[in-house]
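These notes are about the structure you will find just below.
Certain chains of the assembly are absent from this excerpt, and the rest are unmoved.
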Amino acid sequence: MKSFAGNYFEDFTLGRVLKHATPLTVTEADLAIYRSLTGSRYALYSAAPFAEAAGFERQPIDPLIVFHIVFGKTVPDISLNAVANLGYADGKFLAPVFPGDTLYATSEVIGHKENSSGRTGVVYVRTTGTNQHGETVLSYVRWVMVHKQDPLSDAPETVIPDLPDVVDPASLSAHADYASYDGELAGSTDFYEDYDIGEKIDHVDGMTIEEAEHQTATRLYQNTAKVHFNQHVQAETRNKRRLIYGGVVISTARSLAFNGLANAAQMIAINGGTHCNPLFAGDTIYAWSEVLDKAELSEKTGALRLRLIATKDLPCEEYPYKGTDGKYLPNVLLDFDYWAAIPKAR
Amino acid sequence: MKSFAGNYFEDFTLGRVLKHATPLTVTEADLAIYRSLTGSRYALYSAAPFAEAAGFERQPIDPLIVFHIVFGKTVPDISLNAVANLGYADGKFLAPVFPGDTLYATSEVIGHKENSSGRTGVVYVRTTGTNQHGETVLSYVRWVMVHKQDPLSDAPETVIPDLPDVVDPASLSAHADYASYDGELAGSTDFYEDYDIGEKIDHVDGMTIEEAEHQTATRLYQNTAKVHFNQHVQAETRNKRRLIYGGVVISTARSLAFNGLANAAQMIAINGGTHCNPLFAGDTIYAWSEVLDKAELSEKTGALRLRLIATKDLPCEEYPYKGTDGKYLPNVLLDFDYWAAIPKAR
């Protein structure tokens, strides 16, 4: 067989390292296409002089683009036969990525647990994204439910990795000193000091997603998961539609979050994330955020720990989240927990 | 409130200067995405050696991209609560923009007039686009009808700026000497001398616009006007659909105008413009032009003053425009009046 049908639960032996294929050179075109697909307006990723004034050696690539590309590389090896993408943890953006840099990805199997059905199991991998100099730019853990190839194969020993609920902010850096920063130009005069723990922000705007848009974005990241692209097959599924890549939801919600968090442009860590409900073309994404925590980063920067909630066809002035049963409301798409750097008032 | 809901009529005090957020570095990717969305084929904005032969120091950015980006920056401050975009005047492209340049925008309130209803008013602003060197690359006036925040607030003194019907061609330059220019390569052997005042040109072709296309273009310009993006809200409006950004109509019509005006590639001034009727996804744009005036620019270039009319679902061999009642025909989308540089025959 020359074509590859993906790995099964049995293939994910503990400690196995998968070197993912197709490194990708990211360019300023990725920034422009990303902008055209998400509406992103964060000045740090839009304007080179602004980024340079903030202390970057030149225009950096939005960390979410880096995340989606590194994630995309893992799909053929990790999640082609996945039943569900269950979660993320301990994600850290460890070095900036610039136009012209090339991204490579590897994953190590750090845990597995067969499900009681005997037909599926959960696999934990730590994925590392590196640049052409071998520097790690991103590291994160995700776990997925994967089909077993043979339901009768023996269950491996259960190993569940010890994962932090939250990335320790003391381990994080903004990779720039934010020495010079013009909030008015960035779109907000609210800085680190202006946000309070527990504060909620309705991002007001909504954005409707079309089939062509989510497919184009997902291909930009070279993510090949079949459920996003093949209507001929999806028509036979329960939903009858193509599923929109969860990363499209994250990026659209983050772009909407500009309105209220314009200075918290730089994602520096991903604490966790849940894709609560599926999104389909024609649906409209809304978003709200909650400040979960704050931390000092450096003389001129702090970090906000933010919960980003995306909904479909549901404005967020009442901050929709979970029902009284503790379950996500049916219109809630995403519960994403991250740290963003934000300059202090000066 | 961390998120911003836009300015109201009362906020536009005379002489107020609004420094718009989110400068944007434009790159050759903007040219390529613009081409892929509009079908633009003007050689000056497609081929670097062609532009350099014409006297540009390197490949310039299409002035309409500059216009849309500068315009987009003004939306959050000027027209988020706009009822209607009423007109443009005195638009001048004052310096070329090249890939790598960063665009900034400011607007000054130069006029206002409360409407008799007491619920809305008209605001006049002069918007200035500058580059990273502080040079003005674009200046234009637009006026919009904006909601009052409080219908009971006092009406300000009416001030209506004195605006030219036409930009004086003596004030314009092509920013290049067009020393060497190959019409056959550009797609036409019709030059300045070949166009007559009063001449009308049917641009023949038609282009259908999809939701994904107009949204992608509008986000490319970081234009955030809600009516273009949120089907969940638009479904409740009279039209039940997302409105297509008028700039998409202008750019599509200008791209269609290649067929008949291939050498009039460089827009150097905008005299005025009216968005006569709304466009929706699935509609097909056609276009025709009329030569309104001609002017000498330099030894090797002249300028054509052109009326560009865009229609929907209506071919233009009969130059559809206004009815006997003087009103625009229902299928007419755009009446746009501009100056374009064009080389002389040599």
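Observations
Per-chain residue numbering starts at 1, and chain names A and B are given in the order in which the chains are listed.
In this section, contacts are C-beta pairs under 8 Å (C-beta built on N, C-alpha and C of every residue); 3 or more make two chains touch, one makes a residue touch a chain.
Because the structure is a prediction, the values reported are computed rather than measured.
Each protein chain is a copy of one sequence, and the assembly as a whole in this entry counts 3 such copies (shown in place: 2).
We take it that only the chains that are shown with their structure count from here on.
Note on chain placement: the centre of subunit A and the centre of subunit B lie 36 Å apart, centres being C-alpha means.
Subunit B makes touch with subunit A in their complex at residues 2-5, 19, 21-25, 27-30, 32-33, 76, 100, 102, 104, 132, 210-213, 215-217, 219-220, 222, 224, 226, 229-233, 242. Interface residues of subunit A, counted against subunit B in their complex, comprise 27-29, 31-33, 35-39, 41-43, 46-50, 59, 184-188, 190, 194-195, 199, 201-208, 210-213, 216, 259-262, 282, 284, 286, 313.
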